[in-house]
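Single-structure report; data block below.
Every protein chain of the complex appears in place save one, which is left out.
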Amino acid sequence: MKLQTILSLGVLGAAMIAGSASAEVRDIRIGVDVPYEPMEYRTPDGELTGFDIDLGNALCAEIGIECEWVVQGWDGIIPGLMARKYDAIMSSMTINEQRREQVLFSDPYITPPSAWFAPADVEIGTPSEESLEGLTLGVQRGTLQDNYVTDLYGDVAEVNRYATADDMVLDMDSGRLDAVFLDFPIGKSTLLDSEAGDYKLVGEMITEPQEYFGEGFGIAFRQRDQELAEAFNEALATLRENGTYDEIHERYFGKE
Amino acid sequence: MEALLAQLEAQLADNSIFTLQTLSYYGEGLVTTVQLVFLSLIIGLVAAVPLAIGRGSRRRWVKMPIFLYTYVFRGTPLLVQLYLIYYGVVFVEGIQESWLWVILEKPFVPALIAFTLNTAAYTTEIFHGAIKATPRGEIEAARAYGMSRALMLRRIVLPSAFRRALPAYGNEVIFMLHASAIASVVTIMDLTGAARFVYARFYAPFEAFLFVAAIYLCLTFAILYLFRYLERRLLAHLKPASG
């Protein structure tokens, strides 16, 4: 019987082994989910770029620290922050109450609206319970757009949830979706400006109610890293004043 | 009913995850999972009987294609088969203009096709094995009675093969229930889909996935007991006689 005990114990030990490493305090890593063009995406040669990336790098330079970007899927992005896989999230994350319970947010650094997009040949009136009734709508799972569409139209329309924006676009291309609800800049870049299909904007840009759309995008930190958040807020204020912010904004969204 | 709902709502009042809304997602997910699994199993079962007979045929042109089909579908992941069918049908020329698109547009039917093809392949092999294991004596007895091949198949070979196949088929049913979890990958809101939704919305992995794991566990036990009951009833004659 001894043998069996040894075997059982050995397995317990083996099961506990997992990759482990320690993080340096000064080393700032920022979690980001790509692709989410033009906010964060990769150039064809694999380099990270986008509004968040450029602004994030500028903020770090202003504070005088080194920043390293860590790519992480949206599903696990908050747990990853808690796990200290990285120290901040800068990935088009909307500030809202629900997330505030988990993380500490910086001041909002951009406030993009959300919007409906549909294939050019689909006739949809201004989005409402009547006009969307019976349609198949696409959202990215776990986003504020998911919450908004689920709560407002979940009972009248079919809501398909996707892991990435790419999957959603593919299903829209193939005619499986009648409309999708996205952050406007992302919809513009992946649908309106794309050559693959013919798409249009449906209705107005949507920024209300705040319960869903929050106050804009913020950088998320762990609750206890108050000083870090303060440093980013100060740097953001400086960049807004000295024109760097506008310059980066223009790079990705053009002139207002 | 109203009173029950009100009571349930009160019970759920101080908990932000298991609201009536999320429970209804799980409920609908349960229905979808059961539909998907049940339909694919039934169609797969019906298809598997002739396939299994053909698989044991002496004619190469009957035997080989069936063997190839089961080899490919049993040798590759169901997920790959699902992707192929879900994304693949879109690229069949002219399909989007045909009446077929109405049913293929929704993810349910492509998933049903993938699941059915998969389970039919496994079931064919299970039946094939069971038919091969028919005791020679039974066949000789049937021949001695002057039964035709078809009659012998219907009266002797198949009934006894079905009984022998029962335990293995029970495993296949459970396997299918578990495999159906990948339906959520193509946006179907099955049980797993509901759990992924709840997880993404509330960042509550334990509540979302443990709850759904418990439901699957109950379903698995239900299937297990059903098959044990069937085995007791149908395989009674195989049990050692007791004094």
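The chains carry the letters A and B, assigned in the order they are written, with residues numbered from 1 in each.
Heads up, the rule we're going with is that a contact is a pair of C-beta atoms (placed from the backbone, for glycine too) under 8 Å apart; a residue touches a chain by one contact, two chains touch by 3 or more.
As a convention for this text, contacts and distances are computed from a predicted model.
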{"item": "Chain left out of the displayed complex - its UniProt protein name, from \"OmpA/MotB domain protein\", \"AzlD domain-containing protein\", \"ABC transporter permease\" or \"Molybdopterin-dependent oxidoreductase\"", "value": "\"ABC transporter permease\""}
{"item": "Residue among B:20, B:84 or B:141 that touches the chain left out of view", "value": "B:84"}
{"item": "Sites on chain A contacted by the missing partner chain, in the whole complex", "value": "1-5, 7-8, 10-11, 14-15, 18-23, 25, 73, 75-76, 79-80, 82-85, 166-167, 170, 173"}
{"item": "For chain B, residues in touch with the removed chain", "value": "71-72, 75-81, 83-84, 87-88, 90-91, 177-182, 184-185, 192, 195-196, 199, 205-206, 209-210, 212-213, 216-217, 220-221"}
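The definition used in the following text is that only the chains that are shown with their structure count from here on.
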{"item": "Rounded Å distance, chain A centre to chain B centre (Cα mean)", "value": "37"}
{"item": "Of all residues in chain B, those that touch chain A in their complex", "value": "87, 90, 96, 101, 105-107, 187, 193, 196-197, 199-201, 203, 205"}
{"item": "Chain B partner contacts - residues on chain A that touch it in the complex", "value": "75, 78-79, 102, 136, 141-142, 146-147, 160-162, 170-171, 174-176"}
